[in-house]
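Structure incoming, see below.
Heads up, one of the protein chains got dropped from this complex, but the rest are sitting where they should.
Chains here go by letter, A and B, matching the order in which they are written, and residues are numbered from 1 within each.
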Amino acid sequence: MTDYLIQVDVSLFDAEVVKQVLYKFADQASFNLKDNQGILDIEVIPKDPVVFDFNQLKSVILDEIIDQDLRKTISQETNDLRNLIIAKAFASADLQ
Amino acid sequence: MTSATKAKFKSLDAYKNAQGSFRFLPFKFIKLDNERYILTNIAGEFIVLDKFDFNKIRDRSLEMDSDLYHKLKSKHFIYDDSSTVAIDLLALKYRTKQSFLDGFTGLHMFVVTLRCDHSCPYCQVSRQNEDTEKFDMSEEDALKALLFTFKSPSPLIKIEFQGGESLLNFKLIQFIVLKAKEMNQSIGKQIQFVIATNLSPVNDEILDFCDEHEILISTSLDGPEFLHNKNRPKAGNDSYQRAIAGINFVKSKLGPDKVSALMTTSLESLKYPREIIDEYISQGFNAIFLRSLSPYGFAIKTKSFDMYNTDAWLDFYKTSLAYIIEINKNGYFFVEQYTALILQKMLTPFATGFVDLQSPSGIGISAIVFNYDGDVYASDESRMLAEMEDKSFRLGNLKENSYQEIITADILVDALQNTILEGVPMCSDCAFLPYCGSDPIYHAATQGDMIGHKAKSGFCKKNMGVFKHIIKLLEDDLEAREVMMRWIRV
Partner (left out) sequence: MLKLYSKQIKTLTANSISEPLVVRLSSNHLLPIGLRRNDFFLITQSNIDKVPSGFKGYFIPEDLSLTLGEEFLADNVFTIPNDQEYLGDGDVIWFDPNSLNSRTIYRKNSKHNSLLVTERCNNYCLMCSQPPREINDSYIVEHILQAIPLMSHETNELGITGGEPTLLGEDLIKIIKASKIYLPETSLHMLSNGRNFADLEFAKKVASVAHPDFMIGIPLYSDINSIHDYVVQANGAFDETIRGILNLKSLNQLVELRVVIHKQTYARLPQLAEFITRNLLFIDHVALMGLEMTGFTRTNLDDLWIDPIEYQKELTEAVKIFARFKMNTLFIITNCV
């Protein structure tokens, strides 16, 4: 087991949401995911161990998961509307 | 009578949303700093909320008809059953923002020669032997390029002459200008000519021709003498003197508005933000474009180098911008054009046709390059990349391929399809999507593929930094905001 572990309850947060967040931190660390009976174990492997601050990264990632979850909700709730707006946009005339 | 009449009027409450619930309109958000969030809607309108207010959205405890509710409603982030016209307005605004797509290939660059009298380290394309005419474009290719140019559906055609040092092949420039005008007689498009030149070969004959044909001059000015000459080495070490003499010569013969200057940012430049701006002002310019470090020519193929330099560039940008804002506050109107472009995206309903910040990518759509040897490239940068042995953005050759073949080249179609930010990881839910672009050639040069991993992208880091900085200035510094608002062209 690694020194650096983040655990996320997948009954609260979609694994997809977690992965999207981890993607954003690929410049700082690699991540190894394991399903651990409803808990997602995220093993964090720093890119540059010298400047690595695990607690700081962990806190940012956890905040970001909450935000990413909201992004998913907004995106799901507004997806039809978004398509409608874009369809309307290209069907309408130019105003000047 | 009065009270009887009065009874006919209903109260404000009677017109409020009866249902008592709101719905989201499509929007994205990102942290501005530890205390605040930036929210952007589909048409690029933004608002900044502190955590406290943002959490009211998150947990839907927003009070009906509170100031915050009205703010979100007015800027089209939420709506309720009492009004749905926001959807019509958003559609219209979205369309306006996308209207840069309508023009299709306005800018056509003609590389009339690769010969050059300079040997700038950041330039990968030029040839120092000025007499080798094998690096000149032929009249035959120039004609083919013109035929190609006039096939563009765009009503405004911009023809820019590039090099090498373009004026070393002034004969071909003359040929192209005259032919273009002749061909256009039956087509009737609006044509604008620009010569990009270091101005060292400029003379009366050239400027008389420019005057007659309303040709604009775009030149290079990297900063004060020591910096300019260091960036742009030339036999005799007189690049700066020649550029300044040239600028003044053009101003006196064509008028001050006919010459503009472009700055290339080298690592050395990053040390001299104030000196560069002072130089631009003392040469009478009212604007500067703080360009990013070019990954072409430098050995920036490693991403750590790219990221490190992005931080250095951001510091340079912030220092420069603060200095420029100070100069404006003191009464001299001077615009930082990259900021102005982004302000245009953020604060106006208009589209901006700036290639680097377009989605899908502007390559081939907003610009196309005819190289001296007839090769056609999707942008000036793709020609640079080709000189670094990566010809992936070569669309074809004028001698071998038809317009159709070139404009539908696989690489171009791929680039268009893959660079729509809505489909790019990290970009798709980034709040800055309405302002950003996808520079496929940059990412090909630095990461080896057109899209790149944005967490490792200097392009992403740079623009994130710029967007956040601009929004912070708009929110936190009223005086800076006043200055920047004056930069928006309406």
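Quick note on the criterion: a residue touches a chain if its C-beta (ideal position, glycine included) is under 8 Å from a C-beta of that chain, and two chains touch if they have at least 3 such contacts.
These numbers were taken from a predicted model, which means no experiment stands behind them.
Undergrad: Among B:Glu35, B:Asp50, B:Asp88 or B:Glu182, which residue is in touch with the absent chain?
TA: B:Asp88
Undergrad: With the missing chain put back, one of B:Glu45, B:Glu279 or B:Glu336 would touch it. Which one?
TA: Residue touching the chain left out of view: B:Glu45.
Undergrad: In the full complex, which residues of chain B touch the absent chain?
TA: Those residues of chain B that touch the unshown chain are 2, 5-6, 8-12, 14-17, 45, 65, 70-71, 73-74, 82-85, 88-89, 92-93, 348-349, 485, 488, 490.
Going forward, only the chains that are shown with their structure count from here on.
Undergrad: If you average the CA atoms of chain A and of chain B, how far apart do the two points sit, in angstrom?
TA: About 30 Å separates the centre of chain A from that of chain B.
Undergrad: Report the residues of chain A in contact with chain B in the complex, numbered from low to high.
TA: It comes out as residues 20, 23-27, 67-68, 70-71, 74-75, 77-79, 81-82, 84-86, 88-90, 92, 94-95.
Undergrad: With touch defined as at the start, can you tell me which chain B residues reach chain A in the complex?
TA: Touching chain A from chain B are residues 23-29, 31, 42, 58, 87-88, 90-92, 94-96, 98-99, 307, 425-426, 429, 453-456.
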